[in-house]
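Step one of this worksheet: look at the structure below.
For this view, one protein chain was removed and the others were kept in their places.
For chain A:
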Amino acid sequence: MGSLFRSEEVCLAQLFLQSASAYSCISELGERGLLEFRDLNPKVSPFQRRFVGEVRRCEEMEKTFTFLQQELRAAGRLPAPCPESPRAPAAREALRVQEQSEQLAQELREVSRSRSSLRDRLRDLRQHLHAPLGSPPRPRALSEREPILDPSLHHHLDRKINFVAGVIHPWRVTAFERLLWRACRGYLVASFVEMPEPMEDPATGESITWVIFLISYWGEQIGQKIRKISNCFHCQVYGYPESEASRTEAITRLHGQIQELSVTLEETEKYLAEVLDKVAQVLPTWRVQVQKMKAIYLVLNQCSFDVTKKCLIAEVWCPVRDLTQVQDALRQGSVSGSCFVQRVPTTESPPTLIRTNKFTAGFQSIVDAYGVASYQEVNPAPYAIITFPFIFAIMFGDVGHGLLMFLFALWMVLYEDSPRLRQGTNEIWLTFFEGRYLILLMGAFSIYTGFIYNECFSKATAIFPSAWSVATMANHSSWSSAYLATHPSLTLDPNVTGVFQGPYPFGIDPIWSLATNHLNFLNSFKMKMSVVLGIVHMGFGVMLGVFNHVHFQQRHRLVLEFLPEMIFLLALFGYLVFLIFYKWIKFSAADSRVAPSILIHFIDMFLFTSNAENLPLYPGQVPVQMVLVVLALASVPVLLLGTPLYQWCRQRAPRTVRPRPLAAGEQEPLLEGQEAGNSVNATTEDVESGGHSPDHDFAEIFMHQAIHTIEYCLGCVSNTASYLRLWALSLAHAQLSEVLWSMVMRNGFVGLSYVGGVVLVPVFAAFAVLTVAILLVMEGLSAFLHALRLHWVEFQNKFYVGAGYKLCPFAFAPDTWE
């Protein structure tokens, strides 16, 4: 295991790939997802790289796939996600995929086009059928015109009557009528009838009840005017056969045409469905394949081509543990086993790789959110698994709320494999889901601290009998009714025998929830608890620095940095913790009137004064405190000057170590490091022994150490005070919870008749909703944030640098489209 403790060893390696087998080797490596490739051609534009043609081909195929996807979606189908992920295709297969996809796209386009044209024609025919021929036109009630003239009567009249029939949008009817009347000055008779059934509007696609109009007129000029006006109003105009016989003939003819067209349309639709089926079947596999192909070519573009050896060279960051696996992959991918991997030395700082499982991933991500660990630095995540939920729980302690949070997280954890939960798209939900193990632990720890604070939805639970006896006090003080009537608040004096029977077995005594000085007691307890926890947490952080000093071969820092830091912290604040515990143990209710104040002692310790009214806690307190303060102050210059002076002395000592020549066959990395102070002309020897002027270095080191010292010493004071937020937030949570109970839930108990039971139902619903919204969500997020801050700032600035970058291995990401 060991990987969670500090990041893994990562080395720089070079892969030598024969041109023929480069593609399959990279495909193998991508399937395993082990290496991070470095770009060896940073100055080459994307259009000038070696494999730009292939990449372009992949992008064209992707365009075709997008078109196919859109067609599928328009037809209302969803392509199934690819069940198992296919490997990247070889060149021949890729060609086949390209041809087939283009062919399918072409077919789809043609079929769609013919279908839409058939549809248009069908609609036209239907309109024509209905329009003048479908039903005999009946005049509209609003129309003041005479009923239309019977065409068979026109023989009897001198003039020739002509007819125009058509279909118009119902909204345009009044305007059309008015314009006709004005333009043609009454030389026409028009009638409008609604179509019996609605039909689709070609422009908008909604179904509208069209209006059929039939205009009878005489005179050519009028006819032309009418036609022009109809054109302007975008109506379809049809000829109107004059005799009954020709009308029926036209109707039958139209019916026949419509029938044929419908049959053809049906065939077309069937064919279209078949094509879409075929597409839906093969599209997911193709997409994944082409995605992988494109990724491989992008990686190949990053390799450099060695002309002498006629092979591609790739530079990779590889975890040392996986080197054999990489060799295996190369052997599998290459035809003749001619590809191999070789490690190269480097002065650059490798990326950080920490392998996590689904449980530790959440904790690692909250540590990484602040800063990814530097290479091989000690990782704070494994400790955060316990300390983070614990510090959250200190601020959140309530059995009821903790239980709700725990159950919610338990539901998420038990159903974590369900696709419905995993494929949620809501970002906020995904954030909660990713942190389900975090929330699970936070809820569990909150139940524990809830029992310690003895709070369950702001009510104390008397699991064990209370240690305070009111009866004894009443008997001792012989409280009479008159006394009780005039004194609303009574004191239980623990000095009276039998009133206080010893500490409560677990947590805080439930009688405190009935006491008026509840907060006085609780505040003192919680503040001291916060300070103690803070100093323990920070001391632990300083001790973690030891692992860093030992690992990076900087043992001088153990004596010159770790020791003064510990002495400063423990002499001042460790002593404070000691005072707190000593007072808790040594002083009891009997001495409560003369008990010394720790705060005043602590202040006097720094000012070297003493207060006559403040009794000492133990004999010899003043000299002990003086010694401690002197010790602490003495450690500051050691911290300030120790490491810089040591490094300065080491530089002035004559150099006895010669630069190590490169071993035979070893290569230098092709990409020069980008670290500050690493010029292109500097060789490895220069960098190893620090070829810059010593004065410049010393000033920087001294400055850095001064900043570190000031930050540490002032930080000790301010960070200790910062931990008091543990007290503040737990107080806020308790008060909010109590207010919610007394202002919401208590109203449900007011009704004494049985109607009260019914009133309690909505009151409880309101209480539940407000509990979730205010106490769980708002307070939970708040406590989460503060616990996070305490970890990121107060804990981690004692040992953590966090200036690294993550190893992003080249792997084929699961299909993330849509």
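What we mean here is this: a contact is a pair of C-beta atoms (placed from the backbone, for glycine too) under 8 Å apart; a residue touches a chain by one contact, two chains touch by 3 or more; residues count from 1.
The definition used in the following text is that contacts and distances are computed from a predicted model.
Among the names given as "Ribonuclease kappa", "Glutamyl-tRNA(Gln) amidotransferase subunit B, mitochondrial", "Histidine-containing phosphotransfer protein" or "Cardiotrophin-like cytokine factor 1", UniProt records the absent chain under the name "Ribonuclease kappa".
When the full complex is taken into account, the listed residue touching the unshown chain is A:G751, out of A:P86, A:G371 or A:G751. Taking the complete complex into account, A:L514 is the one of A:L95, A:C232 or A:L514 that touches the chain left out. Although one chain is not drawn, the whole complex shows that of A:C232, A:A765 or A:M778 it is A:A765 that touches it.
Those residues of chain A that touch the chain absent from the view are 404, 457, 459-462, 510, 513-514, 742, 745-746, 748-752, 754, 756-758, 760-761, 764-765, 768.
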